[in-house]
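For this view, one protein chain was removed and the others were kept in their places.
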Amino acid sequence: MNIDEVSRVFKDLKSMIEPEAQISILSSNRLIITTSTDKLELIANLLKNYGFDHVKSVTAIDYPMKNIIEISYLISSFNNLNLSKIILTLKTLIDRNKSISKSLYKVWPSVEFLERETYDLMGVFFEEHPENTSLILPEDYKDIRPLRKDFKLIK
Amino acid sequence: MRVKEEQSLTGNIYNFVRKIVLWIIFKTPLKRLRNWGISYSLWPVHLTTACCGCEFGASSAPRFDAERTGYLPFVGPRQTNLIVIEGSLSKKMANAVRLTYEQMPNPKYVIALGACAIDLGIFYDSYNLVRVDEVVPVDVYVPGCPPRPEAIIRSVVMLQRKIRRGG
Amino acid sequence: MKTSLSKQQDNRKEIELFIGPQHPASGHMRFIGRVDGDIFTNFIPDPGWVHRGIEKIAENRKWIQIIPLVERAAILDAANMNIGYVIALEKLLDIEPPPRAQYLRTLLCEINRITSHLYGFGIAGIMIGSSTFYMWPFADREPLIDIAQLITGARLTYSYMIPGGVRRDLPQGFKEKALKALKYIERRLNNDYFRIFFDNPVTKARYQEVGVLKRDDAIRLGIVGPNLRASNVKYDVRKVEPYAAYPELEFDIAYEKEGDCYARLLVRVEEIRQSIKIIRQILDALPQGPIIHKKYEKLVSLRKLEEYQKTGIFGLPAIFTVLRPPAGEVISRVEAARGELIFHIISTGELRPYRLRMVTPSFRNIVLFRELISGARVMDFPAIYGSIDYFPPESDR
Partner (left out) sequence: MIIKIINNFYHHIRAILIGLKYLLSPGIRITLKYPDELPILPENYRGMLKLNNELCISCGLCSQICPAGAINLKLFEHEQTKQVGRHPEVDYKRCIFCGFCIDICPSKALELTRIHDAAFYVEDELYYEVNRLIIGPKIDPPCMRSKYVISEIDEVRGIVYRNA
């Protein structure tokens, strides 16, 4: 993928999503969009209409010092071969104590199990997700969710 | 065997017969015959707990063919007498293993396969694993990650020897 | 008798059917299905029985120690798990391995892809009751496993790739042995397998038009790997974002149009053929040169360097125990045997990663169980499960 095409996609997206979100180029095939939680679904819909048709990963990263959890959706395309060379990161920051976010299930059904896993291992509750129940851990798991930084492994 | 004389002469025939039968089964060459029989009909239950199951599969496949030793993976716990714990055992699965073990008829044996089963191996600080020792008693330990199919057959041969020596 | 039966039918209720966790197939996994007659009205996969917490444990390990750790997610497919992580780590360290190392990596990945698909065939065969087709692929894996063992020194868990290159060069006389094994597997695949299984009317009756996944559904659900390509989506990471030596090699994307179970098997057959083609090209065009980045070559002890020049076994330099990649965020994607594997790694410049996210292909394919088996007959379940080639430890991590 040459850099021209990425910058073309970048310009398209920039005109589309600003000023609700910020977009930046990370490298020749990486774009990052940062937005707030309540605008997430809006941006996601725009991206879907542009041609990004599935989610590859939902990564939640815990920053206890800043008291936030960062959720990144890695988004790409199967249909459009030009877009499939790009991995777009849709980032949002949520409060660590409340840890409630908006589910993107209505936009991309492929997030279903990824978000459920994030709920299970990181303890982020996704509103409007069809099934916010434990997936991997035992059903009666009561402890701190293991991927949080204050969950310490015993050596 | 010490059967008291008055017991054999007076009353409690049931107890007497029971003792005689137990003596015949457990203290005479019959016991050897029984152990010999068990040792060549080990039927492990199909309970593939984790990734060492690939090598468990390979050991039953044509290259190694563990069936030659009289060992055939089978489905239901009621028809089997051996559990092979293949690799790591998660907390969720430990319950299932214990249940399976309790459903199996006596005598029953356990082989712990791989570092994860013996002492959690590379996952030594994992939050979701338990040692096999804490769940069921283990007869033979096989190191490796995963152990080679040869080692699996060796563990079966060793278990047979243990059974023939008197379990 | 008749009346009672019909009465029963009138008050017919749905029955809840639990399958597993005691080994429904390759590894354990539980399914909760609702059955009406012999048709599943609802089917819920319940994974997590092999969860070991690799993502959390990785935060507690040094960078180099994670190489064997991520392999344990799918030891059938260790080389592809390995290369995904190593590529991510190399992006952080900003180094590029020499061409010979790239070719060797590709070689091992393709061998591993073949063995992994053969394993999948074996499981698919035993699930629909064809025990011959369990035995044959499992036996035919062995020559290829022996080949991989010659390169790496282990049967399944290779830990072969390290940042900057690979650990060992090829042993002497490797090419002849590898070509023999390829010829063997090619003959078996093209003649014997088709005769006994793929062309067999029994197989076709079980697999054709069962568990159809349409193209739009596959994209909507984010399916990956052979399952996606069987639904007529030509997406292969090896073409989309070529890594290792793939840009220089010639191969086609295997795909089918129907999207049923049979198509999913045929895609794998075609992938094995393409892998054989790739391995042949690699063996012919293997470039000479070092197998490790020159930055690390100087860092090993003299004794080890001598050994490296003599036998081609490169020792790890001591700096690997205190490897500190600069802070940053990287994503790597590779095509593992079961589909696209993603590593998303956050580094803060410490001895250990801050967060390692590993999205395995089986985890993304898990939704297929619900989508394909809801509405299918009970005895289609083994056929569909076998054709998905699902590996629970890979999914649960």
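Think of it as A, B and C in the order they're written, each chain with its own count starting at 1.
Everything that follows uses one rule, which is that a residue touches a chain if its C-beta (ideal position, glycine included) is under 8 Å from a C-beta of that chain, and two chains touch if they have at least 3 such contacts.
This is a predicted model, so every value here is computed, not measured.
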item	value
Among the chains presented, those that the missing one touches	B, C
Per the touch definition above, residue among C:42, C:65 or C:232 touching the missing chain	C:65
Contact with the hidden chain (one of C:110, C:140, C:380 or C:394)	C:140
Touch list for chain B against the chain that is not drawn	62-65, 68-69, 115, 118-122, 124, 133, 138-145, 147-151, 153-155, 157-158, 162
Contact set of chain C toward the excluded chain (per top definition)	61-62, 64-69, 132, 139-140, 142-143, 146-147, 149-150, 153-154, 157, 159, 167-168, 171, 177, 180-181, 183-184, 192, 195-197, 199-202, 300-301, 303-304, 307, 311, 313-318, 320-321
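Heads up, the rule we're going with is that only the chains that are shown with their structure count from here on.
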item	value
Chain pair showing more contacts of the two, A-B and A-C	A-C
Where chain A and chain B are represented by their mean Cα positions, the distance between them in whole Å	48
Where chain B touches two or more other chains, by residue	92, 125-128
Chain C: positions in contact with at least two other chains	48, 51, 53, 56-57, 60
List of chain B residues in touch with chain C within their complex	45-51, 53-55, 57-58, 61-63, 77, 88, 90, 92-93, 96, 100, 116, 122-123, 125-129, 145-146, 148
In the complex with chain A, residue positions of chain C that touch it	46-48, 51, 53, 55-57, 60, 218-222, 228, 233, 235, 240-241, 331, 333, 340, 342, 344, 346, 354-355, 357, 359, 363-364, 366-367, 396
Of all residues in chain A, those that touch chain C in their complex	29-30, 53-57, 59, 61-62, 72, 74, 78-79, 81, 84-85, 87, 89, 108-110, 112-114, 117, 121, 134-138, 146-147, 151, 153
